[in-house]
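Of the protein chains in this complex, one is absent; all others appear in place.
Entry: subunit A
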Amino acid sequence: MNAPVKTVGTSVKRTEDARFLTGRGRYTDDINRPGQLYAAFVRSPHAHAVLGEIDTQSALDVPGVAAVFTGADMAADGVGGLPCGWQVIGKSGVPMKEPPHPPLAVGRVRHVGDTVAVVLAESRNAAKDGAEALMIDYDPQPAVVHLADAGAPGAAQVHDDVAGNVCYDWEIGDKAATDAAFEGAAHVTRLDLVNNRLIPNAIEPRAAVGEYDPADGSYTLTTTSQNPHVIRLLMCAFVLNLPEHKVRVVAPDVGGGFGSKIFHYAEEAVVTWAAAKVGRPIKWTAERGESFMTDCHGRDHVSTAELAMDADGTFLGLRVRTLANMGAYLSTFASSVPTYLYATLLAGQYRTPAIHAEVKALFTHTTPVDAYRGAGRPEATYLLEKLVEKAAREMKMDPAELRRKNFIRPDQFPYATPVALTYDTGDYAASLDRALELSEYATFAERRAASEANGKLRGVGFSCYIEACGIAPSAVAGALGARAGLYEAAEVRFNPTGSVTVFTGSHSHGQGHETTFAQIVADRLGVPMANVEIVHGDTNRIPFGMGTYGSRSLAVGGSAIVRAIDKIIDKGKKIAAHMLEAGEGDIEFKDGVFSVAGTDKSLTMGEIAFQAYVPHNFPHDKLEPGLDESAFYDPGNFTYPAGTYICEVEVDPDTGHVTVDRFTAVDDFGTIINPMIVEGQVHGGVAQGLGQALLEGCVYDDEGQLVTGSYMDYAMPRALHIPDYRFDFTCTPCTHNPLGAKGCGEAGAIGSPPAIINAIIDALGPLGVDDIPMPATPHTVWQAIQAARASTAQAAE
């Protein structure tokens, strides 16, 4: 028999694309149930107001409206608040403040878009009519919107019992050692920076369908989620107090998440609860405007950073102070983002011996902020890589060489950073060297001169990022305050005729798991890919899984599958030993064939599977029928993808317009299963990073109204903004998971913003511009040029 061709490491076309590209995907909004009602959520037009009377009759009078519920109705049923899954303990052991977050507001509204009531009606339009007719008495109050104001004395209070709006005031690292490092420093580079607030904008808006079956008291929630089990757990245990076995949560095809579909949202709980109240299925699909207002936003940090160096540029210490905006309520993972996913990454790729970071998280009257592609790691990378590049300018050193000088060297792994993580492996110089070569850095000066001859300014910028993926080892996560262990589950089930169904607790919403996971299974079990089906997204079908975020699916979810496969092979060996009348220890498994060592006796995987389900003569005291194994994989450590991004921009000094002319990405993701999918992930990630760097910025006015509430004002990256990438990999396999894989989903968004901004600053350097904020819109760049010209002119006078 010919062994099936190995697929791991090859760019197999995506299995799921046939469905997606022909419009046969099945998304939550495609699901309709007989007799369903449509929900319209009534949302606060005020950033902050005291809620007075809600005259539900005004909406009930509208034709087609069946029911109206408010926060009081939910409270009367004992419904709890939306929980936060990660506790942060601040300085001197003070735990973070967790103010209640009722699914429908009680007493007060705290951001524009805050959910006040739900109107259920026979049609979507009737529900909207009802929502519009609902009379609500608001008493508007002063709002605090911007981070810089939130902690100021006399600032409006978001929650009565959260003094000064401080959710937590946290620190990491050795303050005394860091202070000492600064005292002895020959040079200190300082930087103030803002990490701009982003609105996620998955192409599929959030949606939810709630159903209740009075026959057995069971509930089904179909929802746009990255992690259906987590939603079921949180909703059952904290919000609706329902028994988990009576609740099924399904996340069917999901059109992009980027983090925004991790969290447990009010609408999910409301449609589930209300379905039982009215005895009819309830469907809700967000309109784009609702997505802008209510999908959790990302980033929104204000920081100061200082890097201490000795005279030759060796890093001695790093000091960081960050304010992080939590928005009006604490979303599911919000607290972990500016702490454990941010400050722990501040060592970057460098040997900085002393680091101290303080993070103060503040509430404001804005949409909650939580994880968004990269979650904390883009903020850390932007800060560190912008700071290092500034240091290189100040030290008059080549930015690549300053980095190289401070890299953790390959012989220093495992490397314990001063901020809690231990990197297992890496070769940072290898990525840097390859990126320098691929970007033709050596001939940059020629291109700069050519641009100048055309009246344009050219600059080059670097970013040597590191990130921590595969969230999260339970032991580490628990020690850091996570209220769950973030392992992953898998089940590999052979069918009698030799095909395989794999159930994974991770969830695919653009990542291509149906392909990548099938490649692993096919190769390891020696069955054709076409005979492998990957199932995810339904709590009634899959084992308890943690879902997909933090680039964890392959490293953690894939490893769980490998563990289950190993068990399948062990079981197969037992069956083969029995069938071939050999000792178990003599059975070898290779390329889908079990054979007795040193003989020509063998059975194929398919034959074994068949025997497993037709076990006529199994010794049942020793050998159970069936070929179906599950595994839970809890990683031993995070994985640490790293790489070098080099960006070249051309700036039009007359308009401020920035063109990304060249973008080089060299990533070390460890072992790669499907290079095409990985490259696609980097393309998308860099596009998102480019969006943050050049285009995207959420703007609230001083009253807390969302100014960038539609695509008329919120700029998303489009094809025309994206350059042709120059792309390559280096590889140091992850040392602690069976695949050697590290994760690739977020790197592009993490590594790219500082490379782009550093390139713009480099381009504008000759004009005297020394900083550019994100997003570097043409207007922003033009203003910086004007300001620099004005100060140069002034200096000349």
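The rule is simple: contacts are C-beta pairs under 8 Å (C-beta built on N, C-alpha and C of every residue); 3 or more make two chains touch, one makes a residue touch a chain; residues count from 1.
FYI, contacts and distances are computed from a predicted model.
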| query | UniProt names the one chain left off this complex as which of "ABC transporter permease", "Phenylacetate-CoA oxygenase subunit PaaJ", "Glycine/D-amino acid oxidase-like deaminating enzyme" or "Xanthine dehydrogenase family protein subunit M"? | reply | "Xanthine dehydrogenase family protein subunit M"
| query | So which of A:10, A:57, A:599 or A:655 would be touching the chain we can't see? | reply | A:655
| Who touches the missing chain here, A:157, A:178, A:325 or A:777? | A:777
| task | For the chain that got dropped from the picture, name the residues of subunit A it touches. | result | 125, 128, 132, 289, 654-657, 694-695, 699, 707-708, 711-716, 721, 777-779, 782-783, 786
